[in-house]
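All protein chains of the complex are present and in place, except for one that has been dropped.
Right, chain A next:
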Amino acid sequence: MAGKDCIAIACDLRLGMQSVGVSSNFEKIFEYDSVYLGLTGLATDVITLSEEFRMKHNMYKMREERRMEPDTFANLVSSSLYEKRFGPYFVGPIVAGLNSKTGKPFICGFDLIGAIDFAKDFIVAGTATDQLYGMCESLWEPDLEPEDLFETISQALLNAQDRDALSGWGAVVYIITKDKVVKRLLKTRQD
């Protein structure tokens, strides 16, 4: 979610096999310096891709001797996913970050083969997509301050995951501003 000179990204913590819950501490958001990547979908591909992007991001930093911008990272995600066009990774990624030069919020989502969906309000992914669209559409408004953005994204995620049988078991929220990143664990229903 984008706010006024800030962004927020959040995920639930459940890892499951169909109806069986396996772990209640499986984070789906990964940090690449100031760029944040959320990965939903097949757990094995979530792990594989998060590690592959860690490698590619580190290689870029060493080669270019500078940090990667969020829009650059988005194009890296897109081309990496399209490389596997005919045997894709089963994931629904989202990228969020603040541009280090302009300070402007950047958020985008992808399908499993890397088609980018740019947005200036919010991006959702995962099994609770329908519910999240409903919540975000009604709660989000332009130019939210960091603390209001936290409340908005938390309520959107919490109420969406409670209406989805496959999501939940805890939640994590990151609030990212120019000079501070706050990570909060939310207490949620455990059923």
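Note that in this section a contact is a pair of C-beta atoms (placed from the backbone, for glycine too) under 8 Å apart; a residue touches a chain by one contact, two chains touch by 3 or more; residues count from 1.
Quick note on the criterion: contacts and distances are computed from a predicted model.
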*Mind telling me which option in "SKP1-like protein", "Proteasome subunit beta", "RING-type domain-containing protein" or "Large ribosomal subunit protein eL14" is what UniProt lists for the chain we can't see?*
"Proteasome subunit beta"
_Considering the complete complex, identify which of A:Thr48, A:Ser80, A:Thr129 or A:Asn159 is in touch with the unshown chain._
A:Thr48
_List every residue of chain A that touches the chain not included in the displayed model._
15, 17, 20, 22-23, 25-26, 42-44, 47-48, 87
